[in-house]
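Omission of a single protein chain aside, the complex is shown with its protein chains in their original locations.
Residue numbering begins at 1 within each chain, and the chains themselves are lettered A and B in the order written.
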Amino acid sequence: MAECHPVGFQWVMEAKARGAKVIHVDPRFTRTSALADIHVPLRAGTDIAFLGGLINHVLANGHEFRDYVLSYTNAATILTEEFADTEDLAGVFSGLDADERTYDFHTWSYEGTEVQAAAGQREKMRPDRSAPAGVAASGRGEAHGSGGARVPSDAPRDETLTHPRCVFQVLKRHYARYTPEMVEEVCGVPPDVFAQVCDLLVANSGRERTTSWVYSVGWTQHTVGVQYIRAAAILQLLLGNIGRPGGGILALRGHASIQGSTDIPTLFNLLPGYIPMPHAASNEGLREYLDTESTQKGYWAYADAYLISLLKAWWGGAAKADNDWCYDYLPRLTGSHSTFETVMAQLEGTCTGYFVLGQNPAVGTSNAKMQRLGMANLDWLVVRDFQLIESATWWSDGPEIETGEMRTEDIGTEVFFLPAAAHTEKDGSFTNTQRMLQWHHQAVEPDGDARSDLWFTYHLGRRIRQKLAAAQETATPEDRDRDRPLLDLTWDYPTKGPLDEPEAEAVLAEINGWDADGNPLSSYEQLQPDGSTACGCWIYCGVYADGVNQAARRRPQAEQSWVAPEWGWAWPANRRILYNRASADPDGKPWSERKAYLWWDAEQEKWTGHDIPDFPPTKAPGYTAPEGARGKDALAGDDPFIMQADGKGWLYVPTGLLDGPLPTHYEPQESPVTNALYSQQRNPVRQISAFVHPADRFAPSGHEPGADVFPFALGTYRIAEHHTAGGMSRWSPYLAELAPELFCEVSPELARLRGLEHGGWATIATARGVIETRVLVTERMAPFRMAGRTTYQVGLPYHWGHGGPAPGDAVNELTHMALDPNSHIMETKALTCDIRPGRRPRGAARLDLLRDYQRRAGITAETGTEVSG
Amino acid sequence: MTIHPLPDPVVASGWTDAPPRMGFFTDTSVCIGCKACEVACKEWNAIPARGTEGSSDLAQDFTAMSMDNSMGLGADTWRHVAFIEQRKPLGIQEPGQFHGDDPSGSDVLALAAQGSGTPPSEAGMTPTTPGPAGEFRWLMASDVCKHCTHAACLDVCPTGSLFRTEFGTVVVQEDICNGCGYCVPACPYGVIDQRPEDGRAWKCTLCYDRISVGAEPACAKACPTDSIQFGPLDELRARADARLASMHENGVTDARLYGRDPDDGVGGDGAFFLLLDEPEVYGLPPDPVDTTRDLASMWRHAATAAVTVLAGIAVTFAGGSGRRSRR
Partner (left out) sequence: MGVGQWLASWPVVRQVTQGDPGAHGAAVKSPESAHLAPRTADADRVVKSICPFCAVGCGQNISVKDDRVTQIEGDPDSPVSRGRLCARGSSSLQLVTNPQREHRVRYRRPHGTEWEDLDLDTAMDMIADRVIASRRQGWEWESGGYHVRRTLGVASLGGATLDNEENYLIKKLFTAMGAVQVENQARI
């Protein structure tokens, strides 16, 4: 956090000054460790074992916050008899289909219920049709980032938490083997350090105290990344640390509007506001879509209002009841269409045109070579950025030119580089890591041909629509049908200034939405499923309430409360802590005065406190829902998790995840060790099969033959001096000089073992590539001693590329495309490698060295792809 | 006439109705090494980056000195963050890492014994100061011109370019500086340095322009954790004393103030520090002395005298080559 979010870290320092204990769990000793009370070095890729150990400590010693757990979680819910745990099946859950690399979720459900299909499995519910080939996941799990998956709210419960099939007991059994000894063996964390963390965590949770967990991509970029976060969620729910001040699980996101890019997603699987993109198999028509995607209870019951309002925002007058509000205009998914599948589509020649907007995949995306190979097979490529980044120039200076794999003259890709406007040169909003929208005002006009992406998108759309409209007379009926969604699109934004820049605030107004008379809406509760409201992103509804840009509010911090509700605007409804109903006990009283945040005011019959209630504001704590109630009416007065279909926080996930209902430790795709917890080495349903390609091979792991060719753990990360793949930092001389060259960090022990010279050069190889780096030998990179053996780690900050004033090899030459099946995020935080002294070979010899490594390790297309391995 | 004692440098420099003396208190115990100060300083003062036009150092490469690639204060680095890797516990820190008894045979203690003074090219690892095995900490500290009470740079400056402002700070006036370079060896901290293009000397001005209108210096304003604090020196000293007392109470007995004492060899610093170890560990002289204190200074009365340019150049070479010993 001190490395990548230094200004956010000021609040950690404030807390520390007030007596908070700061525990830093990280394989490396970083700037954050330097300021922490305890640094817990753990082997990369073992966080579930560590968190599982903490869960086991809480459960085995009765440290759970019983009142919270009983009322606010699904601990008491009883599971179906068919469910079999990893304890019973040697490390996998019931329902594994090894051929399809998927789980059948049916056996994970609550007793006596039929549940909604997990992501991408919906086609199986239609026995009349065959599933499209290769469909493992269309990212439905992510769609439930806002709304819970469908489960019934009336599943049987055991309030004593003793029923052997209640979630609480299942949880206990599942984590019983995550003992301190196992934590030491898997993670390399000594028992005394682990005990210290256990004690601090338990002592700092409960009625009077709360603990928060902060994570970044060190948790998400794994083949079991979602389950990392789930493990933290279980721990925090058990300890009563969700929905309360000082609690929570906080994602530290790395880019100015990366949260906004998820909320208003430029992501294949989502529509704005976490509404799933329609899936071809289960969402053929609007009715089928709503039947499968909405819930009976909670706010996800209003999915119809959210979706239809979106369709009205996009297609305006053309969206009518009799055409299902233009639902058919939405393209359908048949599986994953993530950026990694896009590369495969480029290589196959299906995808012929590519827009790269403020992104640098040629060095910044995992397995950058695959990205370049894909781009080299395009008809055309548009790159919009500040400088001529590597994604614009690879055809003349990329690594494949150096090795002779490609010749510039042979590359047929037509490349357009369009200069982009900076944040100072345009109006717009960023959504920060706290879900808060903040408006940035234009200060100056951009120079030359530089334009905002708003300008580019708007004028590109305008031109395309003009061209298509002009061609309509001669178009075939099929053409006309294909073009209707574009021609019917509402695309008439006002423009301003000499460049005809679209008014960003007009776009914000559409995102916020309006009623039938065109008045701005103020809350998503006003949205209707009858076409009378339009709203571009339901969770952002209210950001333009009263026609005022709420994101531009800037009441100085000194002039308002500590919650600072009048600075910017946080979704949803300007609530600053989600699920804050849980900050009060079931009766609506604060759990403690010290931690009072939201409480029920019996006299005024409403919720009050420091924040806006994330709960129906006048729903009394003692309210029970009548039979057959729907939506918010179905929420009981003590159901704080209002987006969940049962109103409860989920210790156990009966549906919605592809790789199991409970987090389970699996070794990364590539690991120097064998899984000590189960005979199952890797996540059996990790996403790999779609990407079989000679440039994306995997190394053997653990005891597999050839694993010793890549004996060291490799992790990638960022440092304080640079920003991501360097597009915004390597070209800035003041940042470039602070960290002018790619370097690796290794321990003195590893340096000695491999003869690496401090300050010298090293060559690092994985099953995919070979790079050279400078060497920093430091005690901050300690080896791990586990189960009688030592594991050495190599650390690589990934900011460099072959272009710009601070050049270096791209670390993403080394990384691969094995993904988390739920989120389709690649595993770049735990790989295996070899390291040797000296610079890498030049030209074709670089490839020879790679082939030599592959040959010695016996790597084939099948290596590391086994389901049960 | 002697320059000592000099009870109030501001009054002695001819300022009447001067504002309180202003300074920096850099509390290194909360520094996170983010280098915001380095960049904010360069942005505000438009200092050339290394490797760019006008810079004093065209080399721009990896130093292997922990996370430090700026090396030290100089003409183009007016704030510099030092990184010191150490075998010492910090607070209740219990790192639980293995090094000392490693069977692979790496004698990290011996490596560490080389100390932080070892040039990176000769070091077997990031220079680490010794200590018991199993304990580790990483010190970070933002260094800056000390704005000495008795400032030798100012005393030796023949042109009056270096002068004491009404805030008690020491500033190079670039419209006066003739590049003689006398100030460079005079500085007991090795702070001030010349740029090669015209030999003029440059260093921290404590953002003279900003503080003249009541604004904070750029580095102090940017500092995320308030490691760099700016204010009236009296207030800063009181704050630092309280901070030190509380650290000692909490068992951080190594904590100490550096440059706080008005009776030290430079009469106390306008920019002083809270350190967690000996000054040498941070590359700071343990007992800095005003280099002009024993000289019969001819310069003071010769502000308008002709300058011995040749001597200046000679000093430039003498002073410049020792400090910049990069490959």
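FYI, a residue touches a chain if its C-beta (ideal position, glycine included) is under 8 Å from a C-beta of that chain, and two chains touch if they have at least 3 such contacts.
On a predicted model such as this, the values are computed, not experimentally measured, just so you know.
Novice: One chain isn't displayed here. Which of the visible ones does it touch?
Specialist: Even though it is not drawn, that chain still touches A, B.
Novice: Could you tell me which of A:A84, A:L290, A:A345 or A:A690 touches the chain that is not displayed?
Specialist: Once the missing chain is taken into account, the touching residue is A:A345.
Novice: I'm checking contacts with the chain that's been left out. Which of A:S729, A:T763 or A:T778 qualifies?
Specialist: Considering all chains, including the one not shown, the answer is A:S729.
Novice: Give the residue, chosen from A:T413, A:Q644, A:S701 or A:T716, that touches the chain omitted from the document.
Specialist: With A:T413, A:Q644, A:S701 or A:T716 as choices, the missing chain is touched by A:T413.
Novice: Using the touch definition from the top, which of A:R287, A:K320 or A:R554 touches the missing chain?
Specialist: Final answer for the missing-chain contact: A:R554.
Novice: For chain B, which positions touch the chain that isn't shown here?
Specialist: Chain B touches the chain not shown through residues 1, 3, 9-10, 12-16, 34-36, 38-40, 43-44, 154-155, 160-161, 163-166, 171, 173-176, 207-210, 212-213, 215, 218, 221-224, 300-301, 303-304.
The rule we apply is simple: only the chains that are shown with their structure count from here on.
Novice: Taking the mean of the C-alpha atoms as each chain's centre, how many Å separate chain A from chain B?
Specialist: So the centroids are 43 Å from each other.
Novice: Would you mind writing out the residues of chain B in touch with chain A in their complex?
Specialist: Residues of chain B touching chain A: 30, 32-36, 38-39, 42-43, 49-52, 60-64, 66-67, 69-70, 85, 90-99, 102-106, 108, 111, 120-121, 123-126, 128, 136-140, 224-226.
Novice: For the complex, which residues does chain A have touching chain B?
Specialist: For this pair, the touching residues of chain A are 2-3, 6-7, 9-10, 13, 29, 31-41, 189-190, 192-193, 196, 719-721, 733-741, 743, 747-749, 751-753, 758-759, 774-780, 782-783, 785, 790, 805-806.
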